[in-house]
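The complex appears here minus one protein chain, its other protein chains still in place.
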Amino acid sequence: MGKRRGLLFYLSIYRKILIQDLKSKMSYRADFVISTIGMVLTNVAGFITFYILFSNFPSINGWDYHHMLFLYGFSLIALTPVQCFFDNNWNLRFMVQSGDFIKYCFRPVNVFFYFMSEVFDAKGLGQLAFGIGTLVYAWSHIGIAVTFLTMAKLILALFAASLFMISIMNIAAATCFWIQGSGYVMVIMFRFKDYAKYPASIFEGIFRIIFTFIIPIAFVAYYPSLLILEPDSFPLLSILSPVIGIIFFIISYLFWMLGVKKYDFTGS
Amino acid sequence: MNPRKLIALTRAGIMESLQFRLGTFCTLIGNLLYIVLVYFLWKAIYASSGSDTVNGMTFSDTMIYLVLATALFNFLEMFIVWDMSRSIQSGKIILDLLKPMNYRRYTFWSYSGSHVVLFVLTFIPTFIVVMIITHGAIPLGFNLLWFIVSTILALVINFSIEMLVATVCLYTESTWGINIVKETIVLLLSGASIPLAFFPEKLRRIVSYLPFRAVYDIPLSLLLKKNTSCEIALIGLQAIWVVVLTAAGIIFWNISVRKITVNGG
Partner (left out) sequence: MADEAIIMKKICKDFKVLNRHEGLKGSIRDLFSRDYRIISAVKDVDLEVKRGEIIGYLGPNGAGKSTTIKMMTGVLEPTSGEILVNGFVPYKDRTRNCENIGVVFGQRSQLWWSLPLIESFKLLRDIYMVPKKEYEDMLELYASLVDIEPVLHKPVRQMSLGQRTLSDILAAFLHNPKIVFLDEPTIGLDVSMKSKIRDLISGLNREKNTTVILTTHDMGDVDALCRRIVIIDKGLKIYDNDIDHLKSYFGSYRTLKMKLGDDSWEEMLIDEKTTDIMDVITKAQKEHRIKDIRLEEISTEEVIKKIYEGESA
């Protein structure tokens, strides 16, 4: 006598749990304000770095200022979903160590879903705003037409790109089920994302493979963007990015769930 | 605080670090990959710039600088803010404050163990590798001595900055926000993400008045003999920051702790 839980069920539960998290975060007003300031400052610092770089070097690998800015804005938007919806990954390590994680396994809902739904990071929306602003600015300076086709391509590209960082963070977080003290892996991956705003053409040889297929930061902005920036000559990987993204996501999800299964729940 | 206690704490810190065997291994691999990223990026940057030297730094100079900065970052990194905000959130901080040891000193020495390990496991190998790859591009002489002294001072400065930031956590219950702000600012303004040599003139002047360069830029420029002022002046500057930040930190800390104990957390 199992109860059927379909997509609608999960969506409505997700909305409810999420709203609760938002409400509770709002009540910690000082924290909310400071975190938002933190987010703004991070983005500002990112822009300053970008600016300093470009004041010394007018182009990188054939990519000029506005094209680089496009990549930058695109990557910021692509990084928003992982920031907003999968933020609880950062807490995974601590909950697993303390044994508190077990509470996610006592409910008749998918553990991954339940775990991720508990935290919504509203600060990510600030990053989204920066990203959209940058993208629009760059877009207008490059002079790409705004048609139904280009918009559709943009949405598809962003969707595909967002899957990759989510997958990376899922896998990085899930390592805590097997390895102790691997919290640093998440920090490193998070720092890697800063390099997603550079064209992957800078990589050579085996490292191009590593940063495309193993730690796929090349897919967070570079390949999907080419669908729009070079509509006549984009590489095969660009058009395949949604498919590859979905595959990556599934792999990361399975890996995460495998960790739950293998974990012996005894805490530290 | 007697030396026996200090040694015991340091020893405990070392053992704890070593027990995270696979974790340490992953950290190593992660750092190596990060350096690879940095390498490719700057290679492309220099290739596109058309000249070998920009702002007095060649590609090789920049690489050495950034690689050592990354290694130094790992060495200096302290999860004080993270750990403290966790212990504030869980209320554990009350227990720690009740311990008969001065909290600040206790914190410093308990983190020191892992720093010894990190220095041996990450910085020294990195240094050796860089020397081999660049065929001895780093001069070996008195600068090594200055570097060691400077690094120790940098450690203390970094610790003071961390404690100042962590003290803010006593007021806000925030974890992420404050930590990220601190990290972003420190990394940017200390020359760790982009060498200060590349900063536009005005920005560089502003930055030279801030303590952040004392954490990365000074030790590294002493090591690489790229210092623009004499060694003693730079060490002196660091020492001043040590005194200022430690004093500010202690005062701020004491005020905040009193506020907590009055309010009952």
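We just call them A and B in the order they show up, numbering each chain from 1.
What we mean here is this: a contact is a pair of C-beta atoms (placed from the backbone, for glycine too) under 8 Å apart; a residue touches a chain by one contact, two chains touch by 3 or more.
Keep in mind that this is a model prediction, so the values were computed, not measured.
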Exercise for the section: State which residues belonging to chain A touch the missing partner chain. Expected result: 2-3, 5, 9, 12-13, 16-17, 20, 23-24, 27, 99-100, 102-103, 105-110, 264-266
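Keep in mind that, in the parts below, only the chains that are shown with their structure count from here on.
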Practice task
Give, as an integer number of Å, the spacing between the C-alpha centres of chain B and chain A.
Solution key: 27
Fill in the blank from the handout: Within their complex, chain A touches chain B through residues 28, 30-31, 34-39, 41-42, 45, 48-49, 52-53, 55-62, 90, 94, 123, 175, 178-185, 188-189, 191-192, 195, 198, 201-204, 207, 210-211, 215
Problem - Residue numbers on chain B that touch chain A, as the complex places them - result: 19-20, 22-24, 26-27, 30-31, 33-34, 36-37, 40-41, 43-49, 54-55, 86, 171-174, 176-178, 180-181, 184-185, 187-188, 193-194, 198-200, 203
